[in-house]
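See below for the structure under consideration.
Shown here: the complex without one of its protein chains, the others still in place.
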Amino acid sequence: MSAAVETGPRNALSSRWQNWRRGAYRFRQSTLSIVGLVIVALLIAVALVGPYVVPHPEHVAGGVSTAMRFRPPSAQFWFGTNELGQDVFSLVVAGSRISLLAGLAVVVIAAIFGTLIGAVAGYFGRWVDEALMRFTDLMLTLPSLILAMAIAAALGPGIGNMVFAIAMSWWPGFARLVRGEVMAKKEEVFVQAARALGAGAPRILMRHILPNVISPIIVKMSLDMGFAILTVASLGFVGIGVKPPTPEWGSLLSLARGYMPDYWWTAIFPGMAIFLAVFGFNLLGDGLRDVLDPKARR
Amino acid sequence: MALLEIRNLHLAMRSFEGEAHVLNGIDLKVDTGEIWGVVGETGCGKSLTGLSISRLVPTPPARYLAGEILFEGRDLLAASEAEMRALRGRRIGMIFQDPTTNLNPVFRIGDQMVDVALHAGHADPAVLGLDRRASGRARRKAARALAVRMLERVGIPDAARRVDDYPHQFSGGMRQRVLIAMALIGKPDLLIADEPTTALDVSVQAQILRLIHDLVVEDGLTVVMITHNLGVVAQLCTHVAVMYAGNIVEAGPVRPVFKNPGHPYTRALMAAVPTAGTKRGELAGLPGIVPSLFKPPPGCRFATRCAHATAACDLGAPAMRELSPGHSVACVLAGEI
Partner (left out) sequence: MLIYTVRRLLLLIPVLVGLSLLVFTISHLLPGDPVKLAAGPQATQAEIQSLARELGTDRPLPAQYWSYATGLVKGDWGQSVLTRRPVWDDLKIYLPATLELVIAAMVLAVAIGLPAGLVSAVYANRWPDYLSRTLSLAAISMPRFFLGLLLQLAFAMWLLWLPLGGRFPIIDEPPPFVTGFLTIDALVAGDLGAFATALKHLALPAAAMCLSPLATITRMMRASTLEVLQQDYVLTERALGLSQRLILFKYVFKNALSATLTVIGLYVGWLLGGTVLVETVFDWPGIGLYATKAIVTQDFMPVMGVTLAIGVVFILSNLVVDLAYGLLNPRVRYE
């Protein structure tokens, strides 16, 4: 169909600005993206100030009050209390910081490691590329959750170990992304010029190529956040990584399993927290991708 | 009664930048047996006119503001979807520009043709040479036989075997033949062809034009041929309508229009066609740009590019005036320049 309408020439700068405005317009038009943004903002706020304003900070630190075991949700205990008489609300709020930080750390470490591998493979090409990418593909074939569990279990309990273990199963995605971007960029004129001027490989990579591939990396990081949080909770749920009394959402849920169905609130609220956090990041990431990647939008 | 009559058709198209008035009062009367060429530049609305006849313009984003499209006196814009469907493929056949993208790549061409034949046969069993009581199996068999016959008619060698091939196994020209066979398998009365030769090699173009010509003559088809190529019109058509920015600016039998063009735009179009006698540097382009259809000027839409434009041109849309029987022009200076 030829419904094209001539609107006169436009220069590149104003068309980029136009694209940007269109993107922002689309984002604001999409109710779901806004909902995602609100959830994520709320979550960050809770993670920042939550631990200082919770009604029972002593429970977060591991304190117990056995006299108050298994109280159902009420005005005093919004989310009820658990088998140790701890306030579930306080634990869930405190858990937001752990989940967010752990998720962020996973994504950042995976991005750094993946970028390193991908950039080297993409820049040097030939056998280096071949070897690194075969390795990356093999890593993608391994079941990532089992791999993360095995690494975390071998390293011993602790959030740091768990984050490292998950990141070690997470980087291949970043490596593939960065390799493609670097391969496209290294043929561009400004890189050729830098090479002609005698710049070495590390300098070209760090100064000229990587700054130009940073935006797809950031998009992937934002898209991955939700699932990173989910994976952290999964490991907590199977009992690998974080150990009580750390109020991690997954391990809270895992402990609560034993007290179903009578004390359902001990499980429902941590579970809802995981769901909401993941949902919020996914909504946001989806909206961001629509804005930043016009090809994928519908 | 004319087979097809478009009266004062106005169509608006919504987009990010606003609503564009893309068809601005189209009038076209097509009698049985006539072969109309609709010519104009990209974006002038000629394809939308063609699609409107089969009512295939998606609404929204498009919106019909006014007008009617009468097929045998029945207004298609008021018809139900089921009524439209009964016309499509059976009474109105369509061919589009690019044969490489208009065949479904993952189905055998026979599959697609059989479905069209079955659809047409459902509306009128005579298409398949059967009566209403024929079983599904008999219909399918007849539809397949018809598909092979149609492929033979459009000049596909070894049609009985090739009916089971996939589109990618045919060349571009052959695919357009398949599409023509598919458009005609329901024995339509009206054929709408939207740039059927534009995407083809020059050598193949002539073959396809001849094929369309022969089929049209054999079947006594009425045709609306959308094209930007005046040569195609000269070779194939009995009538021509020239479109500019959503208006028909000149229409009539091919001979008087080509011999004595009344609209400056038609003249410019004809001057832009190179002939064997054209000397270097003589080929005329057209200066200026098409006006924005989001805020069209109140007067003649061609005035921004017209060498003869006067103050009178901006006063209001010029009405169609008849220069000779059947040949009319929408220009205030018609007959004077």
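Each chain gets a letter, A and B, in the order it is written, and its residues are counted from 1.
Here is the rule we use: contacts are C-beta pairs under 8 Å (C-beta built on N, C-alpha and C of every residue); 3 or more make two chains touch, one makes a residue touch a chain.
Since this is a predicted model, take the numbers as computed values, not measurements.
Chemist: If the hidden chain were put back, which of A:42, A:64, A:101 or A:153 would touch it?
Modeler: A:153
Chemist: With the missing chain put back, one of B:13, B:128, B:179 or B:223 would touch it. Which one?
Modeler: Missing-chain contact among the listed residues: B:179.
Chemist: Tell me which of B:46, B:119, B:144 or B:228 is the one touching the absent chain.
Modeler: Result: among the candidates, B:119 touches the missing chain.
Chemist: For the chain left off this view, which of B:62, B:87, B:269 or B:329 is in contact with it?
Modeler: Counting the whole complex, the residue in contact with the absent chain is B:87.
Chemist: Of the residues in chain B, which ones touch the absent chain?
Modeler: These residues of chain B touch the chain that is not shown: 54, 56, 85-90, 93-94, 96, 98, 101-107, 112, 115-116, 119-120, 123, 166, 168, 179, 182-183, 186.
Chemist: Considering the whole complex rather than only what is displayed, give the residues of chain A touching the chain that is not shown.
Modeler: On the side of chain A, residues 32, 134-135, 138-139, 141-147, 149-151, 153-155, 226, 230, 233-234, 237-240, 250, 253, 257, 260-261, 264, 267-268, 271, 274-275, 278-279, 282-283, 286, 296, 298 touch the unshown chain.
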